[in-house]
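Have a look at this one before I ask anything.
The complex is shown incomplete by one protein chain, all other protein chains being positioned as in the whole.
Chain naming follows the written order as A and B, and within any one chain the residues start at number 1.
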Amino acid sequence: MTELVQQRPGPESVTEIEAPLEVFDEHVRPVRRRRDFGALFGVVWIALVALAALLAGVLPIPDPNEVTNSFSAMPSADHLLGTDAIGRDVLSRIIYGARVSMAVAIGATSLSLLIGVTIGMVAGYFRGAADATSSLFVNFMLAFPPLIFLIAVVTALQPGLLTLVVALALVGIPNFARVARANTIAFADREFVTAAKALGARPLRILTRELLVNVMLPILSLALVVMATLVVAEGSLSFLGVGVPPPTPSWGGMLAAGRESLSEEPQLVLVPALFFFLTVFSFNRLGDWARGRVGRESSI
Amino acid sequence: MSTGTEPYVDDVVVDDAGQQESFLEVENLRVWFGTPRGMVRAVDGVDLQLRKGETLGVVGESGSGKSVLSRAIMKILAPNARVLDGSRIRLDGVDLATVNPKKNRHLWGVDLSMVFQDPMTSLTPVITVGKQLTETLRYHLDLDAKAARAEAVRLLRLVGIPEPEKRFDQYPHELSGGMRQRVTIALAISCSPKLLIADEPTTALDVTVQHQILNLLRDLQASSGMSMILITHDLGVVAGRTDNIAVMYAGRVVEMAPTRRLFSHMRHPYTRALIDAIPKLDHPSHTRLASIPGRPPTIVDPPPGCSFAARCPSAQDRCTKETPTLVTTPDSERHSAACFFPLGTPEGDVARRRNIEAGVTAAGTPVLSGVTV
Partner (left out) sequence: MNAVVWRRRAGSVARFFLLLFLVTVAVFLLLDLIPGSPVDAILPPEATPEQRAAAAEQYGLNDPMWQRYLDWLGGILQGDFGRSFQTGLSVSDQILERAPVSIELAVLAMIVALAVSIPVGVWSAYRPGSVVDRVSTFMISATLATPAFVLGILLVYVFAVKLGWLPVLGWVPFSEDPAEHIKRLILPVLTLAAGECVLFTRLLKGDMMATLQQDHVLSARARGLPTRSILTRHSLRQSSFSLVTVSGVVIGRLIGGTVLVEAIFSLPGMGTMVITAIQSRDYIVVQAVVLLSAIVYLSMNTLVDLSYPLLDPRVRKVRTS
């Protein structure tokens, strides 16, 4: 579940093979792209969730930890999504829980991307000892099953949102490092890099000015996939009770709590389950869409 | 669009006084591909005839539709290919579209078979050479394991593979390119086909091996009496080895003639451009090679007009508006061309001369200095 898989040949990327390549003439006719409603939905949904998480404090919702005496209530005007087993407002907990999911999706992925791309580009550009060291590091990270690695890190450090973000960022690093390294190697022999070298550009300049732009395209499409997996990973940890410590609301924690009364109040499980589903679905569709774009553009 | 060619079909039968009917007949074959960029008209109205024991050369640039043509006959088109209504492929009088592959399991692979361009990729990498042969033999000819093995070894020897017993147990990647192509030929002829399609069989091979493979194909054909379609982009390959040649351009046959006649009396400007592009031995060294200006046309929803007009030194106004059909030439029943201003005719000469004088064709293409009437 917490594993990241890149370059899975999705159905979208394969259909192009069917056409006889010899008859293509890219310069003549633009590709007629189908409107990708899945990706469109993804953008809207994620924007909504992120906005709600950001504005949680100013939204007219009750405090997520405020206990009322209507327990496990069905949705009503007071509580749009009902209340949980100890009378807390579910909508409010979902919105505050979105903070955790979004912090992980954005914070952990960015941190991971930053470190991973740096490692990967340095390794791919300088090769040699830098490459060997970074590949040892990446292989070391990959020596642990991801969820076990997370459990170990979360156990060792103080539980909390920051710990979670750092631990999840660590898990994401190998993916970014591998893709960045491969693309750096692929571009490092191209004419524009040779030209920059001939003009006396320093490695740092070549890495940031010449290579980074080209490496970032596939990295950004990977980032969307990583976001989806890290949201799932955070949910897994919170579900197992080793994520954000209570009473801070998180979707995984709500799911675990709701499980206790599954037969009587299924809505306590179904609501966070739906939010998980839609969020992960959105990231996946955006990732597919981005991969399709990057794939096409880099092939021309 | 095939109406203009129908008299020709009749002519062929009459021509030989009914002795030999066409063994393979392709009539108005149209194969289009649905792509994100629109419909690609890979094959757009092709008519061909081939008689028993004869060899037909199909010549064209990449993208002219010659490979799609062969795949349509073999029924191995990609899933996004559409064979349009009205297309007809007949083998020995049987319409292949009406043949149920499930009921008639021994037509493709037995009567019809094919050699592919690249021997590096046309053998299954994870199965030994021998197993691939015996699988085909056992399935079609119902041989037992022992007989199939003996036959496979015989075939390997027949196509000139040294130590066939040893090669039998090897994987394709352990053989050289030329050896692999011999294996694919052994596979293709394993069930004594009546028609063998060779799709650029030597393009991927070293020049030294090319001749060996072509000679092997010729010898096999001579001894078995099968018909053959030799597909190539290289007129030099088909020159001495075929009875007839069909020249394809942008999904259509633009000229078809007996081989010798095509070289001596070509009618279509494209055929001439192809022949001019062959380096000649009697030219002084460092002679600039003739080339065809422009690039192959787009075959995605093509505009009306002759598809070669943009590159043709003879192009007139009419060529950019109407699409010429394949018409029998007056001086030979078996020679046909799709051109409004054929070479060697008064109107063709006039058209060409007019363009040379103007320095530009009706399609707006500059006429190069080397072009003559």
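Just so it is clear, a residue touches a chain if its C-beta (ideal position, glycine included) is under 8 Å from a C-beta of that chain, and two chains touch if they have at least 3 such contacts.
Because the structure is a prediction, the values reported are computed rather than measured.
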Full-complex contact with the absent chain, from A:V58, A:A129 or A:A156: A:A156
Residue in contact with the excluded chain [from A:A85, A:A130 or A:L147]: A:L147
Subunit B, residues in touch with the chain not shown (by the definition above): 71, 74-76, 78-79, 101, 105-110, 112-114, 116-118, 120-127, 135-136, 139-140, 171, 173, 184, 187-188, 190
Missing-chain contacts mapped onto subunit A: 1-3, 5, 8-11, 13-15, 17-18, 136, 139-140, 142-148, 151-152, 155-158, 232, 235-236, 239-242, 252, 255-256, 259, 262-263, 266, 269-270, 273, 276-278, 280-281, 284-285
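The definition used in the following text is that only the chains that are shown with their structure count from here on.
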Rounded Å distance, subunit A centre to subunit B centre (Cα mean): 52
